[in-house]
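All protein chains of the complex are present and in place, except for one that has been dropped.
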Amino acid sequence: MSARAKGSFLVSVLRNDPLTPSSSILVLDRPEGFPDAQPGQFISVRLTDTLEPLLRRPYSIMDLTADTLSLLVKVIGRGSALLASQKPGASLDVIGPLGGTSFPYPASGKVVFVAGGTGLAPFIFAARSWRSGDARPEIHLLYGAEAKDELFLELIAGEFTGAHLATIDGSEGYCGDVVRLCEKLLAKGELPVDHLYSCGPRGMVRALVRQVGSRFAEHLTSLEAIMACGVGACRGCTVPVWEGERMVNKAVCSDGTVFAANAVAWEEWKE
Amino acid sequence: MSARAKGSFLVSVLRNDPLTPSSSILVLDRPEGFPDAQPGQFISVRLTDTLEPLLRRPYSIMDLTADTLSLLVKVIGRGSALLASQKPGASLDVIGPLGGTSFPYPASGKVVFVAGGTGLAPFIFAARSWRSGDARPEIHLLYGAEAKDELFLELIAGEFTGAHLATIDGSEGYCGDVVRLCEKLLAKGELPVDHLYSCGPRGMVRALVRQVGSRFAEHLTSLEAIMACGVGACRGCTVPVWEGERMVNKAVCSDGTVFAANAVAWEEWKE
Amino acid sequence: MTERSSAVRIGPVVFDNPVFLASGPAGYGLEYADLIDLTRLGAVVTKTITLQPRPGNTGRRLWETRGGLLNSVGLENVGAEIFLTEKLPSLIDGDVRLIVSIAAEGWEEFRQLLEMVAARPEIEAVEINLSCPNVERGGMEIGADPGRIEHYVKHAKDVLGERAVLAKLTPNVRDVARLALAAEGAGADGITAINTVVGMEMDAESGRPIFEMVRAGLSGPAILPIALVAVWKISRTVDIPIVGVGGISSIEDATKFFRAGASAIQIGTAIFYDHGLPERIIEAFEHSGIPKPFEKKDG
Partner (left out) sequence: MTERSSAVRIGPVVFDNPVFLASGPAGYGLEYADLIDLTRLGAVVTKTITLQPRPGNTGRRLWETRGGLLNSVGLENVGAEIFLTEKLPSLIDGDVRLIVSIAAEGWEEFRQLLEMVAARPEIEAVEINLSCPNVERGGMEIGADPGRIEHYVKHAKDVLGERAVLAKLTPNVRDVARLALAAEGAGADGITAINTVVGMEMDAESGRPIFEMVRAGLSGPAILPIALVAVWKISRTVDIPIVGVGGISSIEDATKFFRAGASAIQIGTAIFYDHGLPERIIEAFEHSGIPKPFEKKDG
């Protein structure tokens, strides 16, 4: 997937729908000229002109229709709190779509998504945009969080061929982490094994690679890192990746966000 | 007038009444335990917890009743803009009352107030609080601004024995500055000449001192300076004042805000 | 005195807790007595005292910057005599633990000032301000020179005997740890780091510098990373306690300084917008203990 032209836009907030106590869905008015995008791409949002916080914040595109651009926003600090408090009518300064790679339509027509927390966003986008095409892939979602009230259940209803939930505290679905759930389902032969796409906390993805990665023909993952420019310029968001024997630093924002999970030098990636 | 105990309070905004396009009156709920105050004293308001801007901002007490504390807020920068945008129900962190000196009740029972812009605030407070006492002083207000829409006409109605207005552009009252207006009225013998109390831009007060100061038995003025602590500790808000032959630096926040206008070393006070 | 769990020792003196008011912003402490319970603090570091009263700088003295505050107060103070006769007694009577900050323009002045301080047994600790950027003489040109720091500190220790002597250092040098080493070598009981960072502001409209002396001292949240690295470097160079100061505006900020190697902290600029902060930090530490330093030797 090659990068398309990105731009700078002022977008209006159409709706801000609370989803859980700490998260909401922000539906923005897709501005004139905002390019089409692919699952795994993101936008970068300026949150204030007081310069506090200074930097834009990156958010995965959770949906992009002819008229709207949607984000899934979880409050974890001062920037996300500002974003989550935007009211309809407010206007946001965004750049996008960003990201040089994305999740491709699965060649075999079958794919397993493993999502942790807000890592669900690109998969909602994938499910919705692929469904609107001619071919409809078979998508198995494995989705985990700490507890039931952090699962965005409303969002996943009806989007996937099958959805399997996991919570650490057992308040919904499988009691345990989503990696273990994946192992279990694989053991029972309930998942296709050609494409594994993942997005979530670093620990989750690393555990996937170690514990179930070899069972799939391909494992692609969308990574996160603290970002400044979002366009590959500042080299602030790098992740070490193996290119054969050589380890190179790739920018999550422009060489990613989607990488071959096995190529990521997990041991060297400290943060 | 000796300083009274000051304190730290969370106050609720009761009303925010627009007065002119760039200013409004903020009526706050006088909190439990907020001490009585005198005209010329002020409070210092924290405007945000984002630390942008960092410092509190000083505002004259424009009125203090058993239940309310009112401020006159003119927007001139980012801090005042935040204050002027407070909505009823919001809560503000203030310290006060601050200021070690204030405008005393005029010994002769007659006084001339000269106010420029938001310098009107302490005089509204004086007029209202002195009127509620037994003796009612004769107060002549001379009040100037650039143009009519910067005069807070609603505020002065009925508060003073006589009110004389001046605007630079002539859109209301005398066409010219308030100092010249004072000269004119003095020449016609229309003003009592025992007490002159002033508050306004530095240039206005300095011109008063030079041009009409000697005509009054006493000229007291409430000064402004950029402040940090508001309590006399940091020595950031000093003004040079003559003590006999010696020039000393006095803190506007704690040695003032009210000074003998003739004692201020106007020529040395650079800012 | 038994040392409480949050007590901190600096040389011969034990403070009940490691949260101090920095020299300057809080004046002599008394001005804040209505707002801060001074007796709760580990110590109040007084506004820097000089031998003679100083009027301070003329012109504008304060200016806000993004995340910071520039000041050009210029060591305005009442002078040693008035301090000792008028301010000190009320503080001591009020049970406020004190560190008296002192500075001098030259050697002779320093000597005399020390004698006056030494004559007052109720002063248990002194901080030598070797670093004020806002004065023409007696600030940076002493404080940036390890040899002179050594000289001043040694003499202070000689005269003050079993009182605690802290050396307050400037960040406006290539290597603040070298200065700390000089102070330690001369017998300092502790290092205070940092004083303000040299900066300036222009009035874009008039095109003139905001301050008459042009440069001023930058404090507040903007300088926290600069203060933190100073504390880190010094803590890897000397063994005496370090008092960290610069931009602390939250319990979390305070924690960072202990992690970086400070034994105590000072709050300056933050009291202007949040005078309750020192007491909140003290409570937090009483509750959860003083944060441990990052393994000191691996830096």
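Letters A, B and C name the chains as they come in the text, with residue numbers starting at 1 for each one.
One rule holds in what follows: contacts are C-beta pairs under 8 Å (C-beta built on N, C-alpha and C of every residue); 3 or more make two chains touch, one makes a residue touch a chain.
Here the structure is a predicted model, which is why all the values come from computation and not from measurement.
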* To do: Check each of C:153, C:197 or C:245 against the chain that is not shown and name the one that touches it.
  => C:197
* **Full-complex contact with the absent chain, from B:19, B:51 or B:251** => B:51
* Structure fact -> Missing-chain contact, candidates C:191, C:222, C:267 or C:282, resolves to C:222
* Touching the absent chain in the whole complex: find that residue among A:54, A:76, A:147 or A:260. => A:54
* Could you tell which one of A:75, A:193, A:248 or A:263 touches the chain left off the display? => A:248
* **Residues from chain A at the interface with the omitted partner, ascending** => 5-8, 46, 51-56, 95, 226-229, 231-238, 240, 247-249, 254, 268, 270-271
* Asked: Contacts of chain C with the missing chain: which residues?
  -> 65-68, 70, 144, 172-174, 197-204, 207-209, 214-216, 218, 221-226, 228-229, 232, 247, 249, 252-253, 255-256, 259-260, 291-294, 299
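FYI, only the chains that are shown with their structure count from here on.
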* Asked: Which chain is in the middle, if each chain's centre is the mean of its C-alpha atoms?
  -> C
* Structure fact -> Averaging C-alpha coordinates per chain, one finds the centres of chain A and chain C separated by a number of Å equal to 48
* **Whole-Å separation of chain centres (CA-atom averages), chain B against chain C** => 36
* Asked: Counting in whole Å, what is the centre-to-centre distance of chain A and chain B, each centre being its mean C-alpha position?
  -> 56
* Asked: Which residues of chain B are in contact with two or more other chains?
  -> 51-52
* Asked: So which stretches of chain C touch two or more other chains?
  -> 66-67
